[in-house]
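Heads up: the structure comes next, in structure tokens.
Removed: one protein chain of the complex. Kept in place: all other protein chains.
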């Protein structure tokens, strides 16, 4: 508007920040938890390890964060990856089957090779998705639906339809180990988060990804290698899903082809959307994704803590999603803006009339 | 040329070597004749589905005894009646270029509501319409979220999926058996034709739904608007068609179909369970895509989706007949088939441009 607007008050700038409502939701959840359980925020040191609900929250959320990070990049290019859950299952199945069939399940070398094979396969699966989307030109949702459907079948093929369990101390470290007082999984997820943040914000990668997501054709004409960028984000998303799958399987020391990472693609997409990255691509926020992951993870914890059956969690997820999406919906924002404008216009009219 | 919305609507259209003046079209009889025989490209994907279906029947029939029997075919319909209904609803949504992820959960919600209400003594005559209405209402809520609040269909239906699943758990965590006499007698009604052929209530309901959907899509303004929106929402709006109402209604249709699907599943399993229908939305989407409907909208047929469901069902049947194959091959084969069909559609789109 060309009419001279007074400088936006600070509080308004805060409330208009796109992470405002997600952060409010997270804080509200924390408050609810602390009321229900005063010890929620407390931490205690035991055997040089930090313990407490918050630590469990972080550790439990690590795989989701990894997957949501890959998903953020994919969604920023106007894509979506439905196959991450299947990749989680495949990655866990491959690693545990390899360890289980090796002569020395407890050797570090075995575990490293297993992790290497699982990650390489996940990367290949991501490359496959990227190939379908960027080269063949199939819509992301359907291209990744192929692997989503077939992937669990493949995982069962690998495990022979059984739930594979192993006993391997080095592998257990990934999911349940501690380092410097914190869970190893948190370091892994945190390290990947920092790496992605560095790669997207300290290089031009972030801007080019956003540019491809906002306007693919304009980007191509501007000389952006959109095909290789899109291909890369799917590959990275597959890789991160594989890493998440390793942590999940290490947590329970079992590979369950049917249930490992079931619906984690939906949780990851939710986390991304709650964090303010639009499904129609473009601008993305890694910090937002982190907040989204924490909200979803806290929600799960809260439901348990409040003594409600954990099965009802989806209901609360639905409520949070609907609330956050409505708050971010352009319609509601426009309605608020229009009311403000109409108020301004009426006051102007009043002045003219006077 | 293309009967599909191309991904880049702004790209200059290519008249190519087509005659620029109308006169060129009025060529003599041979051309007319030739154009009669030539198959409309819109039917190509469906014909592909038909070919796959026929091949599967031939292969199955030649490999296994009793495969091409009335019993197997009847069972194909009986076991997949709920999926047919879901795929029909999904077809409406996908034709407009949307997607509905909530149907699997709505099936569970509708089923468990029916079981729970019947258990507490409500009469079946009230319960049956009521649980269908549950689907309708959820569809309406989704439609409003999509259209009024401009939330992407993916997210809106995802929220509805979580909502419905959560409500299931609120109703009951355990499976609830259905013992209501009226309901059971409706569910167990069947008509035998000869030795092997038979139909059940759920098959009748599914076929009626298919017939109504076919009528709606091809003989009402609502149906034609669905296609027009898939061809270009902006164009449909400028043509003065009721875009807003139609966009909300397709989700209502899909929700209602999911409600009916839940009812059929409850009849099939004689129980309601909150874990029913996990991943069923993916089967429905896969059936629609395999049935030749293009995910960007505008092209596809409800009968194609029925064929798609039958293909999925036959895969299952063949794997059962094979005996030595493990169940997970079903998923792998469906994934592979999906890939083939998607690439086929892609090739068609590219060739048209």
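When the chains are written out, they are named A and B in that same order, and each has its own residue count from 1.
Everything below uses one rule, namely that a residue touches a chain if its C-beta (ideal position, glycine included) is under 8 Å from a C-beta of that chain, and two chains touch if they have at least 3 such contacts.
FYI, contacts and distances are computed from a predicted model.
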item	value
Chain left out of the displayed complex - its UniProt protein name, from "Sugar ABC transporter ATP-binding protein", "1-acyl-sn-glycerol-3-phosphate acyltransferase", "Ring-1,2-phenylacetyl-CoA epoxidase subunit PaaB" or "Alpha-E domain-containing protein"	"Sugar ABC transporter ATP-binding protein"
Residue of A:15, A:56 or A:203 in touch with the missing chain, whole complex considered	A:203
Option touching the unshown chain, where A:71, A:132 or A:224 are the choices	A:224
Sole residue of B:236, B:252 or B:286 that reaches the chain not shown, by the stated touch rule	B:236
Interface residues of subunit B (partner: the chain not displayed)	1-5, 8, 10, 12-23, 25-26, 35, 40-42, 215, 218-221, 224-225, 227-228, 230-232, 234-242, 298-299, 352
Residues in subunit A touching the chain absent from view	1-2, 202-205, 207-208, 210-211, 214-215, 217-225, 229, 282-283
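Throughout what follows, only the chains that are shown with their structure count from here on.
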item	value
Centroid distance [mean C-alpha coordinates] between subunit B and subunit A, Å	30
Residue ranges of subunit B in contact with subunit A within the complex	7-8, 10, 99, 145, 148-152, 154-156, 158-163, 165-167, 169-170, 173, 274, 282, 285-286, 289, 295-296, 326-332, 334-336, 338-339, 342-343, 346, 350
Residue numbers on subunit A that touch subunit B, as the complex places them	80, 136-139, 141-143, 145-154, 156-157, 161, 217, 257, 266, 269-270, 273, 279-280, 309, 311-319, 321-322, 325-326, 329-332
